[in-house]
Each structure stands twice: as C-alpha cells, then as structure tokens.
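All protein chains but one are shown at their positions in the complex.
Order of writing sets the labels: A, B and C. Residues in every chain begin at 1.
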Amino acid sequence: MTTLDERGRVVTWDDPIASWTAAQDLGGIDVLRAIEGGELPPPPVAQLLGFEIERVSEGLVTFAFEPAEYHYNPLGTVHGGILTTLLDSAMGCAVHSRLRAGLSYTTLELKVSFLRPVRVTTGRVRSEGKVVHLGGRVATAEAHLVDGDGVLYAHATSTCLISSPGSNEKRDHGAA
Amino acid sequence: MTTLDERGRVVTWDDPIASWTAAQDLGGIDVLRAIEGGELPPPPVAQLLGFEIERVSEGLVTFAFEPAEYHYNPLGTVHGGILTTLLDSAMGCAVHSRLRAGLSYTTLELKVSFLRPVRVTTGRVRSEGKVVHLGGRVATAEAHLVDGDGVLYAHATSTCLISSPGSNEKRDHGAA
Amino acid sequence: MTTLDERGRVVTWDDPIASWTAAQDLGGIDVLRAIEGGELPPPPVAQLLGFEIERVSEGLVTFAFEPAEYHYNPLGTVHGGILTTLLDSAMGCAVHSRLRAGLSYTTLELKVSFLRPVRVTTGRVRSEGKVVHLGGRVATAEAHLVDGDGVLYAHATSTCLISSPGSNEKRDHGAA
Partner (left out) sequence: MTTLDERGRVVTWDDPIASWTAAQDLGGIDVLRAIEGGELPPPPVAQLLGFEIERVSEGLVTFAFEPAEYHYNPLGTVHGGILTTLLDSAMGCAVHSRLRAGLSYTTLELKVSFLRPVRVTTGRVRSEGKVVHLGGRVATAEAHLVDGDGVLYAHATSTCLISSPGSNEKRDHGAA
C-alpha cells in the first residue's frame, strides 16, 4: 500500500506514441484542439508537471499551471526549467497551430529571461505563446509568463525547424 | 490502495525550505556535497524528474537522469524543457559551487540549443555544467548534455546574478 | 590627395569621452534627446555605420540606417553583426531612457533572430527598442528590425545590468 502524505503524489500518464499516431492526419490546430477538448490525452510531461492547455487559436496558444512545492529548486522557488517547459510548450504549440497536416516541427533553440521568482503563493501562472515569424523552413515564436494579475515573471523566444512529411529529418534534424 | 500500472509512478519529496535553512551557513560547494552525500535531501524538482547530482567540484557540476516515458512530449521524445531543467541545474550549481557562504545566486537568463531528440532508448544522459566567468556581481556558465558514449544532444549558456547576504535582492532581483 | 570612387567613403567622428563627461549630470532620456537634437554628437560607432537616432521616448527608442554596400558580408547582404549593432543600440538606449542621472548600464547579453536578409534594395530599416522589465539591478529589453513597409527582418532581446554612481562597477561588472 502506498501512503501519500502531504509531500507525495501519484502521477499517471498515457501512451504518447498512440496519441501521436492517431493525430498524424490532422493539422496542427486540430491536434491541439483535440487535446484541449479531451479527445486526445495530454502528453506525459504535462501530466507529470500539472500543465494544462488553456487556449488554442491560430498562432497563439496558452498553457497554465498551479505552482506546487514539487516544482521547487533548493532556493524555495519554482525551478526555472519548469517555467521554461511551460514557455517552450506555448511557443512550440503556437508554431504547431499554424502547420498543416503532415508538417512537423522541432525546437532548435530557446532563450528565457527570468524576472521574478514563482512560488506557491504566486497562484496560477500562464504562458502565452505566439508566432513571430513563419517561413517555409524556419519559424520563430515568443512567450510571456504572467500571473493572474498580469504581472510578468519570465519571457522567452525560440526558433523552430519545420519538417516535411516524407522526410526522415523529422526525427533527427541534426545528425551528421 | 494505489495501484500503479506501467504508466504510473509515486513521487515524494522533502521540505525544500528546511533544507535550505540548514544549508545557509555553508559555502556553495559544501551544500552541493551534502546533497551529493545524502546529508541534505535533493530538491523536490529533482525527485519529481528523477534527476541525480553526479559529480561536484569547484566550478564543475554534473547532473544525470534516465529518460522515461513520463518525460515525453506529444512527439514521443523527452520534452526540451526537461533537458533545459537538467542543463540549468548543472549551470546554476556550477556557479553556486564557487560562492562562499552567505552568497546566493539567481539565473537571469539561459539559452539552449537542441541537437538531437532524447528518448528512453538513449539511456542515461548527463549534463556537465561549468563556470565560464565569475565576476563580483555576474557569472556566466555553460553546459553540455551527452549520453553514455559522449554523443552531444544539447548545449546551453546562462547568466547568473550574485547576491550578498543582507540584501533583499536575493529574493527578487527584478522588482521595480 | 585621397580620391574616393564609388567604393570609398570618408568617416569622421567626435571625441566620445568629452561627450560622455558633459552628459553625466543628465538623466538618460535627456542625454538621448541631446543626441537626437544635435546638442551632443552621435557616438563614433554611429558615424562609422551611418546610424541615426530617430525617436526617443520613455522606454522606447528607435534607431535607423540606410543599408549600403559597405555593410555587406561575403554573401552580398548586410552583415548580421551590423543589424545586431542597430538592435542593441535601440535596446540599450531604451533602458537608458528610463534611468535617472547618475545611473549607468551595461549590456550583459543579447540574442538576435535573423529572419530575412537586408540589402541595399531593402531601403531604410529601423529598429524599435523597448523596455520589457526594469528592476533595481537588472532590466530586459526587446527590439524589432523593420523596413518602411513594416516587414520584420530580425528581432532581439537583451539583459542589462544597472549600476549606481559611486560604484566602480560601472566600468567592469564582471572582473573577479
């Protein structure tokens, strides 16, 4: 028997490959709306971290989460990597929302600026990701992390590489 | 009773504030060695993500983890934000390892380049963080993410702000 | 006698230290307005590159230039470093415009995304820099590079460290 006190939590998740396979005939925005609507499960990492997709429109996607102690670094604040995961999800999905069926993307790089610490007392925070530029092979996006009062905690930019269907580039853009 | 099938996991963690309070009379490298040696608990986020501190020396700190399905994004690979969390931990702790007792740091910004996808089949990956520059107020660090064969999956740089003891800057470097 | 054909140019500039000394009792926005109004000379680098300060308001500064062949890299486009110089100037001055007399700043880092090549045929381009966050010790800014039709060619973010008057930190933030 597993007894979970106040510092324990059970995490469960769904098979990500099955979901992705089911989704591969859909355009990006339809995949995201299926997750938003519950027809497709959220990805495992979202279940691990407690992230929720909050809003989906063309080129603009919002993720949110409730900061918890299990997100903390030794300094007693939410680890910057967790905030980055939220920002990256919002940026990547914003790009994905603009891709037609068969196109995929990978994040080549991202940069995040951390402005203020996020704590349990901060309450729910959301990351609004939006496409800055969409080209044939490359897209850039930006995202802002704000609390319920609109106070800014972090901001980020990223570069994504867009891949065509047949191409095996989808799985390894970089292998020499 | 909690029954966990192959897609479930129990996560527990320790009070991060208690640990941090206990550690505040120690120099950075002593805090890190106490975590490495098990005298201080790892931070909650490390327990959530399955990260372990692997090696600590002055200006050089290594973190590692075993990629698992619960780290996955919808594309069937470890989410870049999880890799960023590992890289950021290694960079931040490398800076911390050079700070005397009473000094603290916060990460102002980081940039990560993702070169190859990390999957369960990749096996254990490690992030080696090292200080590039240590000044009186600012430090920069870099980190590389490699698998057991030394293949490079991602690399990163970051900027940290160093704070003095009495200063309330430690908790909010940016508030206007 | 110097004969300058179509691929030659005479560059002259003013003593930057003299200007800076004259300006040190002014708040940031007054320094920038004095340059804009011609009471203070532009910095040497602006004269070398042909940059002009175009608009100054609190937290928002615009620089512009006419792309010329002397800005070209071997690929026959304006070198990305020149575009970065314009973007960095706009971001740094946007931060400066918010600093009271006696405060100074240095750029800790910047990141630039290049979206499209800039050529002579692009015509005049401008970089609009704006403050994203202003804290007591650190500020972040962003800038966009656009042509006369508003087409986006590059975008950037940066982190600045703010220094107090008496402090010798102004001149070397990083020396250990």
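Everything below uses one rule, namely that a contact is a pair of C-beta atoms (placed from the backbone, for glycine too) under 8 Å apart; a residue touches a chain by one contact, two chains touch by 3 or more.
Just so it is clear, the model here is predicted, and its values are computed rather than measured.
Of the residues in subunit B, those that touch the hidden partner chain are 111, 113, 115, 132-133, 135, 140, 142, 152, 155, 157, 159. For subunit C, the list of residues touching the undisplayed chain reads 1-2, 4, 7-17, 19-20, 23, 31, 35, 43-45, 47-49, 69-76, 79-82, 84-89, 92, 104, 106-117, 171-172, 174-175. In the full complex, subunit A makes contact with the omitted chain through residues 108-109, 111, 133-138, 140, 159, 161, 169, 172-176.
Please note the rule applied: only the chains that are shown with their structure count from here on.
Multi-chain contact residues of subunit C (touching two or more other chains) are listed as 111, 133, 135, 140, 159.
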